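What follows is a set of notes on a single structure, which appears directly below.
Yeah, one chain of the complex is gone here, protein chain that is, but the others are all in their spots.
A and B label the chains in the order they appear, each numbered from 1.
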Amino acid sequence: MGRIFVSLVFLFVIVGGVLVFQATRGTSSLVLKPSELIGRAGQGDLLRIRVGGRVVEPIEYQTEPRMLLRFGVEDSSDGKGLVAPVLFENLKPDMFAAGRDVLIDGDYVGGVIKAAKLQTQCPSKYEPALPGSHPGSMVGASGAVSQSGS
Amino acid sequence: MWIAAAAIMVLVMMWFLLSPYFEPASSVAQSEGVGRERLSLLDAKERAMRALKDLELDFAMGKLSAEDFEFGKRSLTVECAGILKELKHNEGR
Partner (left out) sequence: MAEFGHFALCLAWILALAGTVGGATVGASSKLLPSRSELVRRLTILVAVALGCSIVGLGYCFVTNDYSVQYVWQYSNRDMPWIYKITAIWGGMDGSMLLWCLLLSGFCALVARVSVSYPQRLVPWLMAFLNSSTLFFTTITLFLTNPFRYLKHQFILPDGNGLNPLLQNEYMAIHPPMLYLGFTGLAVPYAFCMAALASGHISNDWIRLTRRWTLVAWTFLTAGIVLGGHWAYLELGWGGFWAWDPVENASFLPWLIATAFLHSVMIQERKGMLKMWNVFLIVLAYALTVFGTFLTRSGLVQSVHAFASTDIGWVFLLYLGLVIGGALLLSIFRRKELAPERSIESIFSRETVFLLNNLVLLSICFAVLWGVLFPVFSEAVTGQKQTVGIPFFNAVNVPLFLLLVFLMGIGPTIAWKRSSVKQMIRSFLAPFLGAFLIAVALVWAGITEFYPILSYSICFFVLMTIISEVHRGLKVQSAVTHQVTWAPTTFLTLFRRQRVKYGAHLIHFGVLVMTVAITASMAHKIEREFTLAPNGRFNVGRFSFELNEFHQEKTKNYEAVQAQVTVRSARDDSVVKVLAPELRFYPKNKETTTEVALSMGIREDIYLVLAGIDDTGTKASLKLYINPLQIWLWYGAILMVIGGFIVALPVPRASSQEAPQRASASQVV
């Protein structure tokens, strides 16, 4: 290996490392569930958080005089009735509805999540519940088909 | 119906796989053994020729000074001659 090669690699590791470290420190946000957020109530505001959860009613959406979307989120797996209120001052994203999973980036101020960015599930994730399906019921190559006819 | 389709598929595939065995023996010429050494010499020759071409192009496009070009050309020519000599020697063996 030539000297030039080694010194360049070394230089890049240092510069890249510093760049990544600085950017991480300056921009990283805590990932919390709605229930964890509520558990921290009274401990002051939290800046830069990401909350993933399920949308619950009531959903309020107004477009006048400015766009405003108000809703609640609970834990996706088991809500336990702990709902964190969310405020999003922007256009309601497509596919947004109660029962959908969302990702919220923003701040937790005064007991409300002020969302700067709100993302609904992307198309490819959208998979409906199956009516009485049994995972693993395969079609057999031999023709032994696990299908219930009508 | 699907069983018929599957059977046809399998038959066609079998034919495709086995057909070369029914044809007259293929005439892929097997060259006599050429060593790794020769191969790397061929590579080196190719590289040196290419470097000469690059050098000439770089000079023609004004990316090199006359001295750099002369120096580069001389050293590459010597290198080329060396490789060709070795190749010839290798061939003789």
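Everything that follows uses one rule, which is that a residue touches a chain if its C-beta (ideal position, glycine included) is under 8 Å from a C-beta of that chain, and two chains touch if they have at least 3 such contacts.
These numbers come from a predicted model, not from an experiment.
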Residue touching the undisplayed chain, where the options are B:L11, B:A60 or B:L84: B:A60
Residues in chain B touching the chain absent from view: 2, 5-6, 9-10, 13, 16-17, 20-21, 26, 28-36, 38-40, 42-44, 46-47, 50-51, 54-55, 57-58, 60-65, 68, 72
Hidden partner interface residues of chain A, rising order: 1-5, 8-9, 12, 15-16, 19-20, 22-24, 26-31, 50, 52, 61, 63-67, 90-95, 97, 101-103, 105, 117, 119-128, 130-139, 141, 143, 145-150
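What we mean here is this: only the chains that are shown with their structure count from here on.
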Rounded Å distance, chain A centre to chain B centre (Cα mean): 52
